[in-house]
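Missing here: one protein chain of the complex. Every other protein chain is in place.
A, B and C label the chains in the order they appear, each numbered from 1.
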């Protein structure tokens, strides 16, 4: 029997739920997935931009209505072929621009197709293709981040009063709630969303008409072209478009980098919380992977991968900055590489928010274990200090010295002892004595946590 | 006599104008200038924030009116001492926060000064100090960039029709004007200015009240504190403030990095234009430095330094991103280092726009040399091609083949020859012949350049 | 009484041991410590290099024996003044080179001191000063890393059989020992040490004689100069020295970066192990710091700072690479900034190994807690699988399926149950039954760990 057995993945039979397919692919990264030629991805944008350009050429009377119609029909046909997988790039034709124009010339003849490039350069075509691609990707990312914010906000409300030890320096600082922590991440992602939105305002600028950086003598009207592309703005100076090709890409990658840094923080926090020692949460089987050698392993791979992807973005951003430093005026070929960087970055991060949503929605939260820590040791020292100070009008700094002396005399295991506190107060000759009731009211973690949550959600 | 001679700088006596003092210091960098302790720079912001905090404590009745007054008087006195250079930080007290509170306790006694820290942590103090510092620096940078834009715009108008060969790939592409080139940089800096302005909208967020990341049980009102600080917004979640300490710094450094990349491009272009071989411009003696060994040297050091400073920013940004990746929830001490990074970045770039303004205002532009290139070789090939296409309704692509054939047959030194063009047209059996007048109208660089400048300035 | 109280640090009275002074400064970073002008640090190296140069000028008969003696006496005197703190740099003289030559001219007169610069440029002086500084720093770092390796090796031996759960993905993978883990870090640092040593072989190259990148017509002999400097090698091509100024700095910073990345890993591991939840170790009070608001806090700040310093190095390296990209042939002023980058990097990392040694030597290891995890849950699943496979000649892959089925049927809390395993074996029709003795021998963590440690230390 066993001889017939086949092996697929090298792990998984100990899992109660099959891992989510997208999560497995997310973790598998580029092991089993290649990257297509950049210009293959850009084909639909090239067609869109060429259509707009044909319209504009006609409006400026550079081509006739008939010529325009023929070009539009040709481009439509090409698009159909592409959608059917029947149009692929010929590498000997260098790029998408040559491939498309060449196809048009073959199809429509030089007399018509030979006019599409009037007043246009591969340079401004290249910029507009990537811009249209980025615009779409940026809108897509906004949707993903919105879903993430929604998920976190929902869970924050639901867990608004689920107690959690509060950390600074990885150490117990005071108490808070699971909801408050999730809310803090929602707030971070809201800022990322704003940045993604502002990108359109800053960088969605139509470059068509700038040609190779200096325009042309054809009576091209950049605003008329853009009427058909409906981009946010048009360029003010054609040299700027080319000398600073890369600015829009760089801002986009910066925004994605900030997003990934925030995601990597949430990932790291969840990874630590899901260790056997913390045991605050359990990542679901759907978002775990196993080991080829250790039968029991369930690993938070999708979360670890978030961190890798943040680091990938760091590099992409650095390449963009290094590449665009000290650029000599005008278009330079090195700038072609900014395209790969922004495309690689988008490819790396596109799924990340969705995967995080999946992790959050499926993980198990061990409320009792989390809560159990909120009264151990000296975790409530700040609260006692503040209670003492407020109740007896003590200067906070003095109250802190009192509590520190108390902490020094108490044992970590038994934690705060009211008797020791009162003893210290006596030594300090402060004429103060704390009652059991007072102490109790200061050290109720739920009361402390509730104050934090007030008006928040 | 010569024995009496002293040596100051090791160069300069061949200069007609003494180098501008700030330019020399700009180029000298940190050779003869150290960096002060970060918290020394932050003293005034610490005092400002403490004043606001004292006000707010009083409004929340955490301290009395008298206590508040005493604290304000104390802080005012401290500020005076600082202004007089009489207050310096004691390193054994770790930071500006401890130094200031310690001074207040010594001055006003524990009963009063021991209350200033109620509900406050060094963590939120640290964030607010740097925020106030950044806000001021950011406003200062905006002024500097505005002056740079103004300078470039003025010079662009003045040189709107001064001919310049137009470059792509460092090679002659067509013609443009000196004014158009300067205008392209003005446009780039306008985008930088916008980014600097948006920073306030995204990151000018009062952190006071977040304490060490989890607030306090004192009845602190974050909005009331901010009434006194007048920052743009207040935080929504105290954990976010600390976990993502560094976000505001990172955006600021990113913006400065983009500015410096743009400046480095202008610098590099001017450096190339000021070589003996180009000789398009001469950097003034005021913005040049000399050599210790070569008597004749006048070097564009301030421009070279722009490039170094761009690279410095790349590194500061990378450090910020790497440092804030995968942060465990809450405050972590590693985040203290974001302060040095943003302060180092600001220190590096603060003078850069002003120095560039100086370079631009004092350099000499050799208009004749620039103009002389705008009719050499085949620099006007695009214009001829377009003239041919428009005049005779030729498809642009076909016209390009014709001109390419013409170029191939002509000699670089003699450049375009009308006779060769007409010969090629014949070979192509296009029934077209170009007249001398037509050719002349297509190859007037000024006409081409004027089209570019239309409606621009 | 309390009014008299002064406040120094805002924390610490709960500590049983005073924090180690160097550790506090390490954590305080640049808050209370500025950075001196770069060239102030270089004064002694400038003097050393000038002495060597004076010797060499005499040997080439460019100066007389008397002139040489006078110069050497002058430089010795200057060194004494510097040691006494009586020689500081005049910023108006730009750099250390001008300051020193100027002092010599004042002291010895132009007739003698005016000859010291024969065939020399500030460019090669600048390179040699930084090289001598780097050489010294690199040797110092080697000593520090050696001490760290020694400490880890000693502790690894001492704890060779102290049980520790073994982690992959932050999850329990199998078992290992505390000693094995420490040994793994010792091995990483050994590689860093090798890299530091190789630096001398690759980059300790005397630049003197290259002048401003093209040598001089004086009969300078680069080998004779170096006889006095005793650097590893001399340059082969003077242009290379200047065009690629920055190579030696970049390799040095890269090596330091790798060291800091390794240190940051050890730091992060110790930080996680010192959480209340893990409680594997306790960082000593000497290497902890407290909070200004939370009386109980003891934070592993020095370890967190290791991580920040790793990130600082990332940035310095990035700046170096960006700065030295696409350098035009010959010396360029932007390259002056490489000096600050390497000096900043060394300043940041110099103390890191020593602080780590202190942390390691003083922390408390909770052996029982660590050991307690090595038999919980399914941590020994790999060992059981391998025992099963070896004992019964089962294919490992089949044994894994068996153990995975067993894990699926058992409960995390109770862990492996032999009866369930035997039941699964029956279901698989493998005609195998595991005895209690066999199972016991496979699941003794100490036996597993001992295999790992064999021949290792």
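Please note the rule applied: a contact is a pair of C-beta atoms (placed from the backbone, for glycine too) under 8 Å apart; a residue touches a chain by one contact, two chains touch by 3 or more.
Values in this document were obtained by computation on a predicted structure and should not be read as measured data.
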Chain not shown, its touching partners among those shown: A, B, C
Contact partner of the left-out chain, one of A:311, A:382, A:406 or A:443: A:311
Contact residue for the chain not shown (choose from C:170, C:228, C:298 or C:339): C:170
Contact residue for the chain not shown (choose from A:110, A:350 or A:432): A:110
Interface residues of subunit C (partner: the chain not displayed): 62, 101, 105, 110-115, 117-119, 123, 166-170, 173-176, 180-181, 183-188, 191, 194-195, 198, 202, 212-218, 236-240, 242-244, 247, 250-251, 254, 257-258, 261-262, 264-265, 267-269, 272, 307, 310-311, 314, 317-318, 321-322, 324-333, 382-383, 386-387, 389-390, 395-398, 442, 448, 451-452, 456
On subunit B, residues whose C-beta touches the chain left out of the figure: 1-2, 5, 7, 10-16, 165, 168-174, 271-272, 274-278, 291, 293-301, 304, 318, 321-322, 325-326, 373, 376-379, 381-382, 385, 395, 397-398, 400-401, 403-408, 428-430
Touch list for subunit A against the chain that is not drawn: 2-10, 24-25, 27-40, 89-98, 101-102, 105-106, 109-111, 114, 117, 120-122, 211-212, 216, 289, 291-294, 299, 301, 304-305, 307-312, 314-320, 322-323, 332-337, 339-341
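Keep this in mind: only the chains that are shown with their structure count from here on.
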Distance from subunit C to subunit A - Cα centre to Cα centre, in angstrom: 32
Geometric centre distance via CA averages, subunit B-subunit A, whole Å: 27
Numbers and ranges of subunit B residues touching at least 2 other chains: 101, 105, 110-111, 114, 117, 212, 216, 307, 310-311, 314, 317-318, 322, 332-333
